[in-house]
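Removed: one protein chain of the complex. Kept in place: all other protein chains.
Presenting subunit A:
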Amino acid sequence: MIHLINVKSLTAVLVILGVLFLYSFLSYRTSHQQNITAENRLSADVVAVGNEFHLVAPEHLQYEQPSIVQGSRIDVVAVTPWLAPIVWEGTFNPVLLDSIYKPKNITIIATVFAVGKYIMFLKRFLETAEQHFFVGFKVHIYVFTDRPNEVPPVTMASGRRVNRTRKQPKRSNTLTEFATGLFPEANSDKKRLHFFLQLIVRLVPTAKRWQEISARRMELIQMVIEEQLPNNRNYIFCLDVDSQFHGRWGSESLGGLVAVTHPGYYRDPRSKFPYERRPSSRAYLAPGEGDFYYCGGAFGGLLQEVHHLAKTCRHNFEADAQEGIEAAWQEESHLNRYMWINKPSKVLSPEYLWQDFKPRNPEVHIVRFSGVVKNYADIRPNA
């Protein structure tokens, strides 16, 4: 008899669980069934819920009183018309922002593509990142390259010892992964807060055209993010490898969807922006449209925001390719269209991606990240 009761209650429990499961599964499914509209919208898989927005500051932090009627910068605009901050030196207090973001225990992910001869830029990129990029935070840098053996051994500043571990490559169809970890010495410089930078190298096939390398970036970014989800509290920045850091790039750059204004066009009228102008492309922006010209060489944000961007741009790029069109500046064109419709919640000034060959304009008080001078014929597979 006891046996009979157990069976009945078990069946009841299973039926209830089955109903709950079916309900949640069905509602999860319907959220996927949104067709791709002319506005490039793909159905979203996850919701960006507010940990990003809880800006908790520690008690008793000492800093100068902020002013309301005196902006520290009057030569530049510090907010977009949709009220996203435009980050310039002087518009933020780094101590306050760091004190807000460090306790959140986030990891900053960075992706760089060092395919073909571009591997030559990686050493300088990594060395300068260690000095300037999110110092004091956990940083994971994903390096995509077809020459994993040329990934340089990086010596850390201030004489810290480097521990390198090399795992056996896993078997997978296209990618081989092995991790090089860099660990700070136990009793390193006491002024440095706990700091952990990890380098993860991913193998990608060699490409014949530089445009192909450019095009695959979105797909690879999408895949890296998908591995990280459902942990959605972290941020990702996708950066050009042929650049180096000269100044702080830190928590002031964090936001839901973060774009960088291109150094070549931030003073120009929108008619001069090199948007894709052929209506047949999915990156098309009509005359009279567009806020800023954003860089394809530096963008970022919360994982799921960038995932949506990467997925959309990749889809549009591939759809264009099937019709025999390649946008004027490849994924940068698609990114610009995406950000016209999906407004970035934070815009970084050209301090965040300058060009070494350009003399500095007076409003750029500090160059934080800058493309190095290079000879394209030397480094592109199909110059």
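In the analysis below, a residue touches a chain if its C-beta (ideal position, glycine included) is under 8 Å from a C-beta of that chain, and two chains touch if they have at least 3 such contacts; residues count from 1.
The definition used in the following text is that contacts and distances are computed from a predicted model.
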{"item": "Chain not present in the shown complex, as UniProt names it (candidates \"Globoside alpha-1,3-N-acetylgalactosaminyltransferase 1-like\", \"AP complex subunit beta\", \"Autophagy protein 5\" or \"Phosphatidylinositol glycan anchor biosynthesis, class T\")", "value": "\"Globoside alpha-1,3-N-acetylgalactosaminyltransferase 1-like\""}
{"item": "Absent-chain contact - pick from A:Phe125, A:Tyr142, A:Phe237 or A:Tyr266", "value": "A:Tyr266"}
{"item": "Residue of A:Pro81, A:Pro153, A:Pro279 or A:Gly324 in touch with the missing chain, whole complex considered", "value": "A:Pro81"}
{"item": "Residues of subunit A in contact with the chain not shown", "value": "6, 10, 13, 17, 20-21, 24-25, 27-28, 31, 38-39, 44-50, 52-63, 65-72, 74-87, 91-93, 96-97, 100, 230, 252, 256-257, 261, 266-267, 269-270, 288-292, 302, 305, 340-346, 349, 363"}
